[in-house]
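One structure, as structure tokens, below. Some questions next.
Left out: one protein chain. Kept in place: all the others.
Residue numbering begins at 1 within each chain, and the chains themselves are lettered A, B and C in the order written.
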Amino acid sequence: MIKVAVVGASGYTGVELLRLLVGHPEVEISCVTSRQHEGLPISQVFPSLAGFCELVCSPLDVPAISAQADLIFTALPHKSAMAVVPDFLAAGCKVVDLSADYRLKDKDVYEQWYQEHTSPELLSEAVYGLPELFREQIAAARLVANPGCYPTSVALGLAPLLSKGLIDPASLVIDSKSGATGAGRGAKQGSLYCEVNEGFKAYGIASHRHTPEIEQSLSALSGAPVKVTFTPHLLPINRGILSTIYATLLKKKSSIELIDLYREYYAKEPFVRVMPGNELPNVAYVKGTNFCDLGLVSDQRTGRVILVSAIDNLVKGAAGQAVQNMNLLYGFAESLGLGIVPLFP
Amino acid sequence: MIKVAVVGASGYTGVELLRLLVGHPEVEISCVTSRQHEGLPISQVFPSLAGFCELVCSPLDVPAISAQADLIFTALPHKSAMAVVPDFLAAGCKVVDLSADYRLKDKDVYEQWYQEHTSPELLSEAVYGLPELFREQIAAARLVANPGCYPTSVALGLAPLLSKGLIDPASLVIDSKSGATGAGRGAKQGSLYCEVNEGFKAYGIASHRHTPEIEQSLSALSGAPVKVTFTPHLLPINRGILSTIYATLLKKKSSIELIDLYREYYAKEPFVRVMPGNELPNVAYVKGTNFCDLGLVSDQRTGRVILVSAIDNLVKGAAGQAVQNMNLLYGFAESLGLGIVPLFP
Amino acid sequence: MIKVAVVGASGYTGVELLRLLVGHPEVEISCVTSRQHEGLPISQVFPSLAGFCELVCSPLDVPAISAQADLIFTALPHKSAMAVVPDFLAAGCKVVDLSADYRLKDKDVYEQWYQEHTSPELLSEAVYGLPELFREQIAAARLVANPGCYPTSVALGLAPLLSKGLIDPASLVIDSKSGATGAGRGAKQGSLYCEVNEGFKAYGIASHRHTPEIEQSLSALSGAPVKVTFTPHLLPINRGILSTIYATLLKKKSSIELIDLYREYYAKEPFVRVMPGNELPNVAYVKGTNFCDLGLVSDQRTGRVILVSAIDNLVKGAAGQAVQNMNLLYGFAESLGLGIVPLFP
Partner (left out) sequence: MIKVAVVGASGYTGVELLRLLVGHPEVEISCVTSRQHEGLPISQVFPSLAGFCELVCSPLDVPAISAQADLIFTALPHKSAMAVVPDFLAAGCKVVDLSADYRLKDKDVYEQWYQEHTSPELLSEAVYGLPELFREQIAAARLVANPGCYPTSVALGLAPLLSKGLIDPASLVIDSKSGATGAGRGAKQGSLYCEVNEGFKAYGIASHRHTPEIEQSLSALSGAPVKVTFTPHLLPINRGILSTIYATLLKKKSSIELIDLYREYYAKEPFVRVMPGNELPNVAYVKGTNFCDLGLVSDQRTGRVILVSAIDNLVKGAAGQAVQNMNLLYGFAESLGLGIVPLFP
């Protein structure tokens, strides 16, 4: 039994962490923080939690929180996270940071896409929290940088192809679509119901901050620097990311051969499901769960493979992966508290 | 550990039963049937279930199923249910029937709203499966008639007021709104995405078949025959029923007094949550769970109480309540397998 | 050809006014104002308008605007409207005010539900802009108080029954559901996509500010003071209000008799459509148009009539009715610029 704190509990990632943690048999939630709702029971911020969590939102007081918790989940925006993570570590806590602040290994790349980094000395220590690729390093870490939602869908999708050298990395085109929780719970006009509903658009073309994170993962997988074209879109749904990924095959492979290769690659993974050849992923099939569903087609006409990767952006793309990382950090069974059956429809 | 069969597994109620049952620690699912998908793995009918249930859809063969199961969930349309329920009982199985066939005590009322009843002799034996009202009878039953979704939301909403004699039953107006899973998974033009999305309508005004079921429950609660005006509407959401119920108070009571009364009435119920005075239910807060959330306002200007009741129509309105009834039938803890935290958003 | 200004053009009512006015053959839009977007082309605020309106958002400068316009549409929040309407009138303009500030005839009632009224002397002059009831007064007005969205749906729905004395006004229960544009374009957390989507709730029970406006209209129709129970709900759709209205019939009347009465009552109205007896309104059938669709059922079991009224809250509930009022003010054909066919689906 460990004690955990959720720092920044009033966003969508925060409530999702609480949803998963209140049912985790090895976890006691000792503290939730929210600047906006300080003093309010979290079950009034999120009435869905009534009966499950009776904590009151605290201010972000690092010493007070550290004294009550073994592990801190920081669910803060980038920049706000690195303002407190070093202090939590110094106080002896472990940290799973859900922001972007410790994901990029290269300080210069971080500073080019975000802003000045105030604790660059932690970048080499931080472990990128994608268990399917870095399981052992995570288990031994003090600071886990929980991956971004888009990068998770892409890295899991491409790992088999890239690590086996089957595609030309220069040909990679990644067309991703995310549900609206990805935009956060802040009150912005662009996130209003009537602006999103019955609409669909691309955004951040050639400039989205997840691009360098995607490239870092794919470069690691392919063993050489990879540059990608990455285009995110906003879907009128609450949850889910579907990434459609295009690459030129270096050797002719049929759909069946590639699916077999994927099944083998992910045979022991509890959270990756490779779809049969006649099926394709749908974000509806992973709703509320930590699964990444993968499907693909090899197009003989054009020599390209078209790969589809679906996750719930709040679970495998954020809170669920964070809990999976916590399980690794503390030696719990990796799926503990994550055995949720998808809610369909 | 008991063995259960889900008869009629390929509808929305079927997949919801499977979602709940695959995680139930005292249940083994021994059989699923589907005429439409006979021979197909249920995880291909519902890819959300991949990794959780590898059964293949069987035909509806009563002897074969009875031989493998202690308890049968019949998730069939009315009329189809009564064609097999007596045989399952005769074969020694217990049955939780999710159709309307055994809900009404009065054969004539059934035949007036539905069609001829082919096993009226079972009507007196069948127990109406609303645990909050009939817990003890359910525990001793052989055949449980699982309540309808609208009637569940209404009976739980009105039980305190009616049983205490606080409202005039003749004044009752029930305005209910249901998500589209309520219309089933059959391919009908009126259920198409583009017919439901961005639309909203009433249907079945003064003629919906849940009317006599509602009246039966409310009559039992008030101790005298009750006639209601009941209007269902189709909401462009997947899951959820919200019933807004209007009644004239016989004595002046403030909102706070009534909320206190509700909190006391439902103090020991694991699945009824009474909202604080400044909050109102939202179907989003109960998504995927067996909760019924209740809120109310006493309107001093008009002397009416306005009561709001929210459930997930597939859970407390169908599959979840069926599992709750199963728990009662077999002496399991009543919430076993139902401790799901709502998925918000 | 008249010159009009739209004051407060950057909300949903503003863009809807512009949608209707750019195609109106007797109107030139001379000015649009927006504090938030001052200096920005309105076609960048609303890219949907690209190619239709190249005006730049002005500040709210009454003398400058008055000099360029015959008629002012004030699409401002209540309180902000009454801060400028008297000045526009003094400058010789006519005004169609879309706020609540001049709808209530009784200053005390206004101040009880809103706040202090700063130009109560205009309340008796202002004409309530519901053309189906007050066509002649509107034609002669200087200041038209454009009705609220909910009150429009209710008054048109009940006019035949109340004016003929067929129902008991004390029995009236009004259960209304509105699309999310009704909450405006302000950036509020409660209006975010993920808070509204897949949700449904009541709000403002027994306290919504449209209640006195509804009661004022219904009292006028019935010839005696009417008090109603009115409950609004938030629908996860962009546009549309559906009001389901319950009342006890004073004389037994069949559905067919009542529908005939409605058809006769509204025979000459261009914007009221009474549905045949076997059909019910759906907000999807009036999308983008100035129609009010009405349907009803007489419930012989309970002696109540159940009436359903559907409008597009942004058109007949706001901008379309404002244009209809403009047509009356200037002697244009009442449907000029409003002959839009509903967008289905």
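Please note the rule applied: a residue touches a chain if its C-beta (ideal position, glycine included) is under 8 Å from a C-beta of that chain, and two chains touch if they have at least 3 such contacts.
Because the structure is a prediction, the values reported are computed rather than measured.
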item: Contact partner of the left-out chain, one of C:S99, C:N238 or C:S298; value: C:N238
item: Contact with the hidden chain (one of B:R185, B:R209 or B:R263); value: B:R185
item: Chain not shown: contacting residue from B:S58, B:T74, B:N238 or B:S255; value: B:N238
item: Chain A residues touching the omitted chain (full complex); value: 173, 175, 177, 194-195, 197-203, 205-206, 227-229, 231, 233, 235-240, 242, 244, 246, 280-284, 287, 297-302, 304, 306, 308, 310, 345
item: Sites on chain C contacted by the missing partner chain, in the whole complex; value: 12, 15, 19, 22-23, 44, 46-52, 181, 198, 238-239, 273, 275-276, 279, 282, 284-288, 291, 293, 339, 341-345
item: Where the missing chain touches chain B, by residue; value: 12, 180-181, 185, 187-189, 191-198, 236-238
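As a convention for this text, only the chains that are shown with their structure count from here on.
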item: Between chain C and chain A, distance of the C-alpha-averaged centres to the nearest whole Å; value: 45
item: Averaged-CA centre spacing for the pair chain B and chain A, given as whole angstrom; value: 36
item: Multi-chain contact sites of chain A, meaning residues that touch two or more partners; value: 12, 181, 198, 238
